[in-house]
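The complex appears here without one of its protein chains, the remainder shown in place.
In this document, chain identifiers A, B and C correspond to the written order of the chains, with residue numbering beginning at 1 in each.
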Amino acid sequence: MRSWTGRIGAAIVIVLVLVAAIGPLVAPYSPTAIVGIPYQAPSGRFLLGTDSLGRDVLSRVLYGGRTVIGLASVATLMAYLVGVTIGLIAGYRRGLTDATLMRAMDVVIAFPPILLLLVLATGAGANALVLVIGVAITHVPGIARVVRAATLDVSVRGYVEAAAARGERSGFILGREILPNISSTILADVGIRLSGSILLVASVNYLGLGLRPPTADWALMISENREALTTQPPAVVVPALLIAALTIAVNLVADAVARSFGTSVEERGVAR
Amino acid sequence: MSEPAVRAEGLRVELLSGTPIVEDLDLSIARGQTLGLVGESGSGKTTVALALLGYRRAGVKIAGGRVTIAGETMVPRVEREVRRLRGRLVSYVPQEPGMALNPSMRVGEQLRAMLRFHAPSRQAGPALREALEWVELPSDEQFLRRFPHQLSGGQQQRVAIAIALICRPVVAVLDEPTTGLDVLVQAGLLAGVRRLREESRLTMVYVSHDLAVVASIADRIAVMYAGRVVEEGPTAELIRAPRHPYTRGLIEAVPDPAKPRRLQGIPGVAMGVGGRLPGCPFAPRCSQRVPHCDRELPALEPSGAERLVRCFEWKRTPPLVRLPPQLARLERDASRVLLEAEDLAASHRGRRERVTAAAGVSFAIERGESVALVGESGSGKTTIARCIAGLHRPDAGRILLDGASLAPLAAQRSVESRRRIQIVFQNPYDSLNPRHTIGDAIARPARLLRGLSRAAAPGEVASALERVRLPAGIASRYPPELSGGERQRVAIARALAAEPDLLICDEVTSALDVSVQAAVLELIADLRTTLGLSVLFISHDLGVVACVCDRVIVLRDGVVREQGPAGRVLAHPSDPYTIQLVSAAPAIARGDEDTDGYAMPATPASP
Amino acid sequence: MGVRTARPPLRLTLAARHPALSFLARRIGAALLLLLVVSILIFAGTQLLPGDVANAVLGRNATPEALTSLRHQLQLDQPASERYVDWLTGVLHGDLGESVSAHTAIWPFIRPRLANTAILALCTVLLMVPLALALGVLAATRAGRPLDHFVSVVSLAMISIPEFVTGTMLALVFATTLGALPALSLIGPGETALDNPEILILPIATLLAASLAQTTRMVRAGMIESLRSEYVAMARLNGFDERRVVTRYALRNALAPTVQVIALNIQWLVGGIVVTETVFGYPGIGHTLVDAVSTRDIPLVQSIALIIAAFYFAVNIVADLLVVFLIPKLRTAQ
Partner (left out) sequence: FGGDDDSSSGAATGPTGKPQRGGRLRIAMVGGGGTETLDPNAAVPNIDSCRATCLFNRLTRLKPDLSLENELAEVFEPNKTATEWTVRLRSGVEWHDGSPLVADDLLYTLKRMGAPDSTLAGKNVTNMIDLGGVKKLDGRTLRLPLKSGSASFPELFQSPQMMIVKDGETDFNKNPIGTGPFKYVSFTAGQNSLFKRNPDYWEEGLPYVDELVITSTPDPQARLNALLSKQVDAMEQLSFQQTKTQKNAGRIRVLQATGSSMVPIYMATTLEPFTDVRVRQAIRLIADRDALISNVQLGLGAVGNDVYGRGFENYNDDLPQRKQDIDQAKSLLKAAGKSDLRVTLFSSSAGPGMLESATVFAEQAKKAGVTIQVDNGPADSYFGPKYLKQNFAQTQWPTFTIFSWYQQAMTPQAPFNETHWADPQWNKLLREAEATLDETKRKELYFELQKIEHESGGYLIWGFYPLCDGLATNVGGAVPSAANGFSNFNLASWWLA
């Protein structure tokens, strides 16, 4: 990663992940403990003041990154597991399998995302798993399409044909011959998708369809405390800034990664 | 004729990092003359061609030197000014017209846009007609309303040339205009260019990696190696008596369909950008190198009338010699048949209709025999090969191995029959998985098909590499670190690791430079004799076929037009299509014989 | 986006006979089939929700006795499959049925809300497309220079901020503090959003923030790719001036992928508009869908979801048609 913006992004991501990871160890209070009266201004005791219930904002901020970062990452990972599998199979098998899988993806895309999340959240209960599944599902069709296109491309390459000619199992061909060679295509938009997941997780939590109070979560903090925007700004602004910083940073990294893949592709193009 | 049409002095082009691509390049072309610029891939031909128009690709800069076209300075000059001269003073014909024509603009519009911009005063109608006539294209409205994708490759290239000529430039730079075209189409286009050269006063720079093609077009030839011109001189003399060892090597490596003989490659690999050493860049591959060559770069010096050469030892360059012809094969013997195709029919399901790729194709391959499958692009060669390898399900017909019918798809075949037939693909850049080491790639078929143990793999890999004359150390490396020729050798080694009886080679050399091609062909010929392999050799290049094959099968539109011993089919073809193919194949008038080039059939490219 | 172009609709031979018509017919046929699948899935999904419309309608008055009685009146005691078939039969006859919570026919009930969302989305798109094209082209032609960096960073930041933050901030600044614009999208009885356009400004700005940035980036990427193409290099080698190269050569060929991006954004707009609608109390369809789910008004949920899905497919088809139109290779015979 050569660009300075990418490096700044990476630095921010690392810092925020560290905050999320070790934050709970250094938090002065329990994130759910009521330690004061609501909406106290920052003071020596509460560095960022208190929130709507009189909990310590700093402690909740330190705890609240886990859910955003963790859930978004897990959701993105899950989306890739499913999407890559579907895309690989569709692209390699072609024909009817391909058509069926891709039409299924069309159906998923056409299913309004809010409805999906609403039904999941209300039907299966609002918990982390449901949130992760819901967010993952929204990514799957996109990933499957990209992977399918790349697979279509790679599956006619000589080495794949050679593997087929010597009678390798499909699993080997997909996993060992094709997958490693489409990984850069796949990785190129991981960052974008991750930041999309973060935004979606945050929005869903904000709408009350995701995690529920009293979980300490940056997005939830914004919605819980947003009425104190003018009276106790840190309770809203700090988590909002952290989410924005996180997504901006992830996007910066994603941009740089995509660009580095992009240039290497270009260079390959020129060299030929 | 005081001012030459093209003059380049001390031209230097570098990457932005400062690594030179082209260095101290001097050229001078008199008006009406055609200069051929040859050299292997990466030698800097395109870079030079573009620099003549004052153009540089992204990531590259023109770092020094001067270029003038008909007295107008092109380099150094600001982009805004130089751009106005492009297209009207000097124009460019790109290598791949399919990519270089605006896909969303009609042919007529692309031509008219040039006129409107560069010569608004000229009448569009006559100008269009004139330009299209030069390239032997119709100029009716119906044709002008076509989009580029509605043209054949040859037509696209002709349109590109028409665009380049429509503003009547002084100089036209043609960058590999026939590379990638079928032989017949190429022959037609070359004939057109030749006529243009004779009938107009156009000055041309003709860039190509194919010495035979350039020799048929150019008045003078400049040979490039590693960003420098290593030899320059009048075409006939240069071909007859090359003075630079590299030029000589190139000529030696060009196969000849009419007079097959063993080829001789230049050892080693061409030098890329970067890593250039202080001495002569060709020294590592040179057979007449002296210690001095490694230390100092020779200058491009006159070596007689109108000839320049960049070699300290050019006087020692031996004259071209006639190499022994290919050994003739034994008589046919039906009991020795290894593989037989019976009434093979195959097709591809297109978007709607089916494309027939083979219709009733029958042939047999004997043990130890090398059979060539030739034909123009799309004639079904690859499809037939894939049917045999079990990668494509035939519509009808049988494939017999030792008399036993084979299942249509590889997955259904026995391990043994999968082992006995191995295939090597055309593109060296995708025949090896870039994510697997060379060792893994070679060991895999041996382990899967021969049940080789994990422990025995390294030894097997080493011997396979040795067989294809690659160092054993290469086993731990990855394909991207290898050159094209090395990769094709590895692909062959991988096939050989299965200890096959039949090796299918699908255009294994067409993506390689001639010098490398020669070496790979040599290797295949050697393997045949040492291992007693049968080979099904697919190629569109009759010269290559003539060098390595015993028997030739000529294919067109999925139908066998003619088959028979290579010597007879290529020297005395009977089918009209074969006759056309043979006569269209470019060949070089070498110094060792007395042919005057080759005949040009006046077949225009079929639309 | 590149992926989309690889999808089957873009067929060469299809265009050979009745290009547009047969293309349309096949796409619409497929879309209808997919819609059926979508509607079954949605129905199945809604069956999993706890509680039912009777609970929602009766609220705190939901005595067990009243619940039974209302369920019977609303025919909720019939098997789910029967209710689905009833609804589907209605739809096939052009009747979306009755909302079980509002006791009115669904179509007149959602029509004004659909119109409101359509107005909002349309205004956003009408602003977004030219702006995104202009900004994207500007950034691409100045790639790597300060203006490009500025556009990149700003758009990145805009994409990264959730809409609910953008919306709340805009309302805080322009409505409650400056009092310049209404904070709440009040649409009077019998009016549409167009009757007092000022209520559209903040919602549009909010939607625009994210979607414009996204589209701009895509246009930029498409343009950069197009500017790197050989035909652009060739146009320069043919001596055309840069303005002509950018418009006639680069932009013209970058439009097709841009259309796909814009289509995606429109789909996103309609699917994701609910956040903005919530922030500004904008009476649109997203909101109605959320309400319908929370009141378990399944015919209403079904109908809205079906309309949204149909819209998705329609946008896809239109985009593909446009692409076919923009890429001569796809629309002309060989």
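Just so we're on the same page, contacts are C-beta pairs under 8 Å (C-beta built on N, C-alpha and C of every residue); 3 or more make two chains touch, one makes a residue touch a chain.
Small disclaimer: the values here were computed from a predicted structure and weren't measured.
With respect to the full assembly, the chain omitted from this view is in touch with A, C. Among C:278, C:302 or C:316, only C:278 touches the chain left out of the display. Touch with the chain that is not drawn comes from one residue among A:20, A:105, A:121 or A:221, which is A:121.
Touch with the hidden chain on the side of chain A covers residues 32-34, 37-39, 52-54, 121-122, 125-126, 208, 212-214, 226-228, 230-231.
Touching the omitted chain from chain C are residues 49-52, 55-67, 69-70, 72-73, 99, 101-104, 109, 112, 168, 171-172, 175-176, 179, 181-184, 186-190, 278-281, 283, 288, 291-297, 300.
As a convention for this text, only the chains that are shown with their structure count from here on.
The count of contacting C-beta pairs peaks for the chain pair A-C.
For this pair, chain A with chain C, the centres built from the Cα atoms lie 22 Å apart. Chain centres here are Cα means. That of chain A falls 48 Å from that of chain B. Residue positions 57 of chain B are each in touch with at least two other chains.
Note for the complex: chain C touches chain B at residues 11-14, 16, 228-231, 233-241, 244, 248-249, 252-253, 326-329, 332-334.
Within the complex formed with chain C, the residues of chain B that make contact are 50, 53, 55, 57-58, 83-88, 91-92, 94, 96, 99-106, 113-114, 117-118, 147, 149-150, 163, 350-353. Within the complex formed with chain A, the residues of chain B that make contact are 42, 57, 59, 386, 389-391, 410-411, 413, 415, 418-419, 421-423, 425-427, 429-436, 441, 444-445, 448-449, 491, 494, 498.
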